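One protein chain is absent from this view; the other protein chains keep their places.
This part shows chain A:
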């Protein structure tokens, strides 16, 4: 199992990006495909997107990371270039059981990027280092 997306998922996000740019919505066939590829966390991720839960953090050095507000209000920091989330679902379902590609937080990041609805926020370099190194969500 790799920490990057399979080709079918990448194509799906390209299709969502193109369609959303043209129509500002995701058609049913793409929603069905999303559910098929990612399972139950697809709907949960879409809820997070609707709640504007994903923010791209940037620091003066140019380093970036994503921060996702979870269902319970917990903040999760995810990386740009590979899959990792400090949430229990990622640790159990993805890492330990190898039963899912990603958790709803990482999927929400991909969806927000495809739909260009990611919030933007600036932090200092030191704050970025602390956020990237946290072993558990605060």
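Heads up, the rule we're going with is that a contact is a pair of C-beta atoms (placed from the backbone, for glycine too) under 8 Å apart; a residue touches a chain by one contact, two chains touch by 3 or more; residues count from 1.
The criterion applied here is as follows: contacts and distances are computed from a predicted model.
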The complex lacks one chain in this depiction; which UniProt name from "Calcium and integrin binding 1 (calmyrin)", "Methyltransferase type 11 domain-containing protein", "histidine kinase" or "ATPase SWSAP1-like" does that chain carry?
-> "ATPase SWSAP1-like"
Among A:25, A:51 or A:129, which residue is in touch with the absent chain?
-> A:129
State which residues belonging to chain A touch the missing partner chain.
-> 1-3, 59-63, 65, 79-84, 86, 88, 90-92, 95-96, 98, 125-126, 128-130, 132-133, 135
